[in-house]
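With one protein chain held back, the other chains of the complex are shown just where they sit.
Each chain carries a letter (A, B and C) given by its place in the written order, and its residues are counted from 1.
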Amino acid sequence: MLTIATGNKAVASAAREAQPDVVAAYPITPQTEIVEQIANYVTDGSMRSQYIPVESEHSAMAACIGASVTGARTFTATSSHGLLYMHEMLHWAAASRLPIVMANVNRALGPGWNTWAEHSDAFSQRDTGWLQVYVATVQEAYDATLMAFRIAEHHDVLLPVMVNLDGFSLSHITQSLKTVKLGDFIPPIDLPHRIDTTHPVGYGPMTGPDQYFKFRWDIERSMRDAVKVIADVESDFASRFGRQYGQTEEYRCEDADVVLISMGTLGKEAEMAIDILRDEGIRAGGMRLRWFRPFPKLDLAGREVVVIDRDYSFGFGGVLAHAIRSTCRTDLYSVIAGLGGQEVTYDDIAEFVRSRKIGTEFWFGVTPDV
Amino acid sequence: MRERLALSTPGEGAAGKTGSWRVFRPVVDKERCNTCGLCGMYCPDGVISEDLTIDLEFCKGCGVCANECPKKAITMEREER
Amino acid sequence: MFEIRIHSRGGQGGVTAAKLLAQAAFNDHKYATAAPFYGAERRGAPVVSFVRISDEPIKVYSQIRSPDLVVVLDSSVMDVIDVLNGIKPDGTVLINSAHAVTMDGHTTHHVDLTGIALSLGLVVAGSPILNTPVLGALAKLGIVSQESARKAIRGTFTDERNVKAAEQAYAEVTV
């Protein structure tokens, strides 16, 4: 069905379609609309999930963990400080190999209080063992949420998935949305290690130095296996519903001399910038990174690279820039822009590319010699 | 199935043969024992069976049984190792 | 791409007006996005929201800086905000006012949305509803079709007075 929706409503609508058994969530700006919408769905009977109105995000994730380990399909949503408050439980969920799906509405961290878009909240959870995908349109928020369940629950993965959408600039904007009838796209959940009181086991007991590392390695192995699972699920999604996604979304990249890499809504705005640059005779291409964990293998050989980070690792640099610098063994021009919802237009992005100085870092809006 | 996470299977000896922890061992005077079963009821580790024999492989030697026995039928005697 | 900037005060329905307009444009088989700009404001503070309508998919997420049309739901915001900021040279203005207003050489349409809402009793918590009647005025200006506007309103509100208000605004707006 073709309709219009905000990013938040698209996520809630996808969650309803996936029919989780349990949703445990706590409201936080700008994610609140997701929780409200799910509460509405549950109340009007269109969603048959059990909704647990927990008293904190730490408890939201703990409740999801408790539900998930019984073999139930489980969903939650959060943002910013809520995500950070969950941090301990994010590790717990992943290491318990629980396929929980969570929408995270990317938002800056305080102080000062700032409810606008930034990726630092999710990037600071990058080592928790969660798969992370970043979306750029209302449609993609919907599609990625649906696919997240199938990817997470796949037996070669069995890790939780975080679907990230930019606060306000995607969560609150209204765009068209094609909803789908899932059919058998997501098979029934089958958690191999779900609690069975007729075959009792102890979950996550004391595990000594002679054993512990094996389980860590298996998380990494599953992250690596997830690359293929993601590709398979995305291609099956394309064949059923006609929309193809990948680890990255490329725009006029084939013959590009300079590739601009970014994430989230800035990646869409960047396409406008690429068109402007092309009109000026600069052979630029855009690459929007969708999957951050597992991190994709990018081929950037022989190209100049400009990276926009909507985040920062203090005392170090842009997190995305660093990831690309190290995995692609390439130097690049690192732009820090859009922090806390800082307005970044396609004109600004085009100028980042024009004035690139490979090997340096540029903070947008701050004097360049800082 | 791959070993994805630490799942422990129930079994005896999860903490080893805890009988080796003992300094004193309970010794039952069958003459005095009236089989009231309080020793078994109070044994924290449940190593005293229904017929009131003490599993010395696992008994940690805490002495609760001796302390609670109304007939003073259990004495704690030094382990000789 | 046609870009519309809506100025209002918190609680007046500017954000909902943007959504309704996007829905109506969508009903016309156009691409549309509605984006509220959420500041730290509270009720009564000036609020701005953006609508983009296009025949092509819309990739822009940043704020509208050079609108084709500026809609002013509350003329008092003009005391604190330059609503014409960045407007295209041939850009036009739609203003909620009982009287004609001249705006620095830009074609300006006016309609008494407040009067329409009050006459129909469309008042919620003491505030006249402006977001549904404004859709009628926008339809008259050719931004969306009248039928699509009606459909968008009916898809969101059950009170038929909203449709009536839009029809009245359609009839009364100056062109």
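What we mean here is this: a residue touches a chain if its C-beta (ideal position, glycine included) is under 8 Å from a C-beta of that chain, and two chains touch if they have at least 3 such contacts.
Convention: contacts and distances are computed from a predicted model.
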| item | value |
| --- | --- |
| Which of "Thiamine pyrophosphate protein domain protein TPP-binding", "Multisubunit na+/h+ antiporter, mnhb subunit", "Glycine cleavage system P-protein N-terminal domain-containing protein" or "Class I SAM-dependent methyltransferase" matches, in UniProt, the chain that is not displayed | "Thiamine pyrophosphate protein domain protein TPP-binding" |
| Partners of the unshown chain among those that are drawn | A, B |
| Sole residue of A:His58, A:Lys178 or A:Arg354 that reaches the chain not shown, by the stated touch rule | A:His58 |
| For subunit B, residues in touch with the removed chain | 6-16, 18, 21-22, 37, 41-47, 50, 55, 57-58, 60-64, 66-68, 76 |
| Residue ranges of subunit A at the interface with the undisplayed chain | 21-22, 24, 49-50, 52-56, 58-60, 62-72, 74, 88-89, 92, 195-198, 200-208, 211 |
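Assume only the chains that are shown with their structure count from here on.
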| item | value |
| --- | --- |
| Whole-Å gap between the CA centroids of subunit A and subunit C | 34 |
| Touching two or more other chains - residue numbers and ranges from subunit B | none |
| Sites on subunit A touched by subunit B in the complex | 95-97, 158, 192-193, 200-205, 207, 211-212, 214-215, 218, 221-222 |
| Residues on subunit B engaged by subunit A in the complex (per definition of touch) | 1-10 |
| Residue numbers on subunit A that touch subunit C, as the complex places them | 4, 30, 115-116, 166, 168-170, 172-176, 265-266, 268-269, 271-272, 343-346 |
